[in-house]
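Encoded as structure tokens, here's the structure I'll be asking about.
Not every chain of the complex is shown here; the ones you see sit where they belong.
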Amino acid sequence: MLYRRELLGEASPLTLRYTSSMEYDKLIACEVLEVMGAYIEELRELKVVPEDAANRILGELENLIAEPSKLFHIKAEDVHEAIEVHLKEKLGSDAGYIGLGRSRNDHVAAALRLKVSRLLLKLLKSIVGFRRTLLSRASASINVLIPLYTHSQPAQISTLAHYFLYIDEMLSDYSSALVKALDITVRSPLGSGPAAGVMAPLDRGRLASKLFGGMLAVNTLYASGGREFSLITLALVSSLLVSLSRVAEDFILFSLPQVGYFKLPAGHLATSSIMPHKVNPVTMEIVRAKAGGVLGKFVSVASIVKGIPSGYNLDLQEANRPVIEALMEAIDTLEVLRDAIENVEVNAGAVEGDIKRYPLLASDIAELIALKTGKPFREAHKELAKLVKEAKNTEELYNRVREAYNINLNPKDAVKRPVNGSPSPENVKSHMEKSLKNIEEFEAELSKYSFLEKSRC
Amino acid sequence: MLYRRELLGEASPLTLRYTSSMEYDKLIACEVLEVMGAYIEELRELKVVPEDAANRILGELENLIAEPSKLFHIKAEDVHEAIEVHLKEKLGSDAGYIGLGRSRNDHVAAALRLKVSRLLLKLLKSIVGFRRTLLSRASASINVLIPLYTHSQPAQISTLAHYFLYIDEMLSDYSSALVKALDITVRSPLGSGPAAGVMAPLDRGRLASKLFGGMLAVNTLYASGGREFSLITLALVSSLLVSLSRVAEDFILFSLPQVGYFKLPAGHLATSSIMPHKVNPVTMEIVRAKAGGVLGKFVSVASIVKGIPSGYNLDLQEANRPVIEALMEAIDTLEVLRDAIENVEVNAGAVEGDIKRYPLLASDIAELIALKTGKPFREAHKELAKLVKEAKNTEELYNRVREAYNINLNPKDAVKRPVNGSPSPENVKSHMEKSLKNIEEFEAELSKYSFLEKSRC
Amino acid sequence: MLYRRELLGEASPLTLRYTSSMEYDKLIACEVLEVMGAYIEELRELKVVPEDAANRILGELENLIAEPSKLFHIKAEDVHEAIEVHLKEKLGSDAGYIGLGRSRNDHVAAALRLKVSRLLLKLLKSIVGFRRTLLSRASASINVLIPLYTHSQPAQISTLAHYFLYIDEMLSDYSSALVKALDITVRSPLGSGPAAGVMAPLDRGRLASKLFGGMLAVNTLYASGGREFSLITLALVSSLLVSLSRVAEDFILFSLPQVGYFKLPAGHLATSSIMPHKVNPVTMEIVRAKAGGVLGKFVSVASIVKGIPSGYNLDLQEANRPVIEALMEAIDTLEVLRDAIENVEVNAGAVEGDIKRYPLLASDIAELIALKTGKPFREAHKELAKLVKEAKNTEELYNRVREAYNINLNPKDAVKRPVNGSPSPENVKSHMEKSLKNIEEFEAELSKYSFLEKSRC
């Protein structure tokens, strides 16, 4: 109400409630305070604010960082205004030094970039932890057979290690895309003012070095009014969760009592309030749902930004909460799924049962027949299809194959398919080695951003 | 933790936090309590719960309705469990009577349907109020000229009343669709149990009459696990907000200083923290953004529900919050936009300026030439286009038209286009009369749902 | 190129290709021609176009309806321009009579409304056919047991008829919402001109009676530039497909070889090109995917419309194709799913196996214990949970229950739950009767729109 009173009078409770971002600003209050601190330090260094006033403001900002809840009793358009109101109360007219060489536009962009950067870094570290868990479990399950499915039908025999490495490779791809999003996000917009820069002779590089590792969103219109970092981050995060929802679906499928390959740890199950026999894979259901939830958040942000003019418009305020919430949900989701993977047990009996029941080696055999006989594959396939149709069960099928072609394949050997990326123990080990190296290099890359973790928030 | 302890032990903090709906359940806690009250009354009437125990439970539920915050200190999977924990603490083993003939599946569906119904009714009443404001302002602005735009270019002259009636007709269409959504939503799922019904001989019709006006979601699988009411409601609400975003955009366009037809009331404007000359149409920006925000919420719900098996899955829990929040945001948005329309002032000078500057009567003149001369319209159009090109300004254009065709049209007459639905005062009045009648009939229809307002929530 | 040449010169190939809607217009070309025919008839009746010229134009339009492909060799912005170019070629300057009292804005709205109305009517008839299939199959499967699932876990015993009635009730809800969308769509915008009406004294009601059953989108700004009918239709259609995707998922789940309750007809299966043992439920996978596809189409339309000013903007052109394609895909999806339901066979052996394996009567028994003993349900539940834990298998569990409580429940009796909407044969029959009556009333309502089927398209 501070800014408007002079020119426009008090806002009505209805419109103030409707346009105020105070509720969402709780999510970035600490970053807003840190940003303001850095900027006051810069003004002090430039000597355009008296040292004494600057120090008093900085002291008060420290108090607020320790107890930001003070701000949220103030009726204000946003946390920026609340801070100014609070400072005025505490420091009188000296509070008015705030404002020179800044705008809410560049400051809210800075706080949001900072928050998103930190959450992205946390997300990336969660992915690294997830991948380490995958490699660790893979290493212990190189010989643990499981069927892979296509079209929700058992398709080919593979190993648990191979399945985990699929997730690992997917996460490796997302890591490399998300670190690019981080690189795009960690750029200081401070000093870009409302749209076209400010007159105060701020050293934007020095300012950027305080919180953003020295990196800059250069053009002031882009820095103050662009939300590409939000769009790109959320676009990738929603894609990531969509990919993870497939893993959750696998877990649900493999936890069907009739399939039963996987036994989820108790912490991931819930009972029914009315059916005592049920154990429901509830965490996996939530993981699956989060993909939809976060996709919607991306649509919110993208359609909010779509078609508005360049530069700051208040529409952008509505795009803050979805991106932050989505990142927090993604981090939780990774942690939950990691925990499930770390602790899931394979029910060897169920797997063996299905190996006996379904001709999971059929495609391998068809190929071996073709390779052995030199016949066109379609003929081999047709011959085998005939045997599949005739055989009463899988055992008989394999017997007939042995008789007819002298091909004697068992599941343990079948997984040793000679192509790179197959579940053969050799391939799995080589993939794991490369993956471990990739993780280590990636961690080294992430360490460049460790300054983001030096925060009082 | 109550339900799981026996079979699965304690949940980990991580997975409990991840799967617990306690935070969102605050939005429906009161409805959950009302639902439970109605159901306990039914059990009491059936005499399957001792009257005394039932009464004690009912008393405690009343206390909780008065102060639901008590529930939210309890660590629980959801509010249903929290209520049971609370009752157990207060009433001992008698609390255990809760559970017969119910499941969380039908109870959460009931609470959600109740909450959505009430918000829908409130939304529909807001629309009615909005339409009354439109008619009232239209009635006072039958002769207030404004240009209509197509392709963001001034196109034809019209009147403010005509513009308001466009919004009114749009809202009339949404009303009739949304009342259908309400009809689909206000149906009691109570008694449908986890999926296929319960053994307790509940009279579902009697139960439905307590909170749902006697209406029933019949099939128990549909009642317990269907979320069509959420999908349909949110689909329509997101469409509504998209339509309203166009009105907000009109207001922003008409508030451009260079256009300036509209002067928004002060409560809808904000100043800049750095640029003292600016007055920003902030409520309209938020209205515009809400359309994107709510569209995303629909995508969340739709993609959460998409592809999960029929019957209750925990995914559905993630679909509660978006639908409730979207309805609340829609109600606020209507109120804000209504207030803007009620109080917006037209700057007659700006409108007159543009009427002089742009040949807004050109299409009318082209038609009149064709009608008068009997020439094919394309020729009339071509002749006029030539005059448009040659004339230095609009005045000269109109003069030339007068000379060449003896057609003497002024803006006030031009709006009297003879077709139904045009801005001619006669048409506008007739439209207003029909609209008023339509509103009254609609209010009568809404009164059928007034039982929804008898709530202690 | 016709319209622009005079003022702007030729368009570049790039921008013409980019802005031309010729490709999409194929979907509505016939409706555009019908609309133009109706409008020329009106001009003839008004005698504002010479009878002879009108007749020649009408004759040529008939030729085009018979062979619309002629239009698509013409380079034009859209089909409207192509028609005018074609008429000019055939009829010379008489073609220029087209144009009086119309704009592309009202004509494209009319053609789109007509097309969407027809597809909606077709969709609604498909739903009616679908419901008849459901009732017919339900009637033959009142005693066919199947387990219902919650959380992808077998939950309660039910019947196939009950499952089908769930789908029927869902479709009944969508029918009543979609017929409202149809009512909103079948309104003639003809005569609304570019935005604020036309000068030609068109009788809009008479025009509307030719193609739209006399119904009118009244306000000319709404009629020419509103797309609420598209938004509302597509919003509901995408919700419908989301609901149907759950049924497809049930079919996929029930077609898992390990579950095997359902045997899909051969036409719905596909084989693998490499794994001869596999039969993949491919139609159900496409049904599931269509929900996502159509949801995206709604997002396209909604976010295209969001935030553009009122009145026609060319953005709207991009919103035509998604709505038409979505409706066509929805109609196909209904037909495919109906066919699957008509021909799916239940594997009684698989169902019986699971009934023996999983304690699907547990929730019923817990209730019966509580009802019989008068104990609080939680205690009954706890006692049963103990038995569930101890019993080696379901048979033993049921035996123990019999011994302990003299409760002797079998699956056939368990489905006779006393509550309305349950799978009890009595309830099922009563639901079927009401549903049949509802279908007949609905068909009567649809017959009001049969004029939409009198088309040469």
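Chains here go by letter, A, B and C, matching the order in which they are written, and residues are numbered from 1 within each.
Heads up, the rule we're going with is that a contact is a pair of C-beta atoms (placed from the backbone, for glycine too) under 8 Å apart; a residue touches a chain by one contact, two chains touch by 3 or more.
All values reported here derive from a predicted model rather than from experimental measurement.
Copy number for the full complex in this structure file, with 3 chains shown: 4.
Note that only the chains that are shown with their structure count from here on.
Residue numbering at the chain A/chain C interface overlaps substantially, since over half of the positions present are found in both copies. Simply put, chain A must spin 180° to overlay its Cα atoms on chain B, rounded in steps of 5.
If each chain is reduced to the centroid of its CA atoms, chain A and chain B end up 32 Å from each other.
The geometric centre of chain A is 35 Å away from that of chain C, both derived from CA atoms. Touching two or more other chains at once are residues 272, 274-276, 279-280, 282, 285, 299, 302-303, 306, 308 of chain A.
Within the complex formed with chain C, the residues of chain B that make contact are 6-7, 48, 50, 53, 84, 93-101, 103, 105, 148-152, 155-158, 162-163, 165-166, 168-170, 173-174, 176-177, 180-181, 183-184, 191-202, 204-205, 216-223, 225-226, 228-229, 231-232, 235-236, 238-239, 242-243, 245-250, 253, 288, 291-292, 295, 298-299, 302-303, 305-314, 363-364, 367-368, 370-371, 374-379, 381-382, 385, 389, 415, 417-424, 431.
Listed in rising order, the residues of chain B touching chain A in the complex are 3-4, 6-9, 11-12, 14-15, 17-19, 77, 80-81, 99, 102-104, 193-194, 266-276, 279-280, 282-283, 285-286, 288-293, 295-306, 308, 313-319, 322, 332-333, 335-336, 339.
Residue ranges on chain C touching chain A, taken from their complex, read 150-156, 252-253, 255-259, 272, 274-282, 285, 299, 302-303, 306-308, 354, 357-359, 362-363, 366, 381, 384-385, 388.
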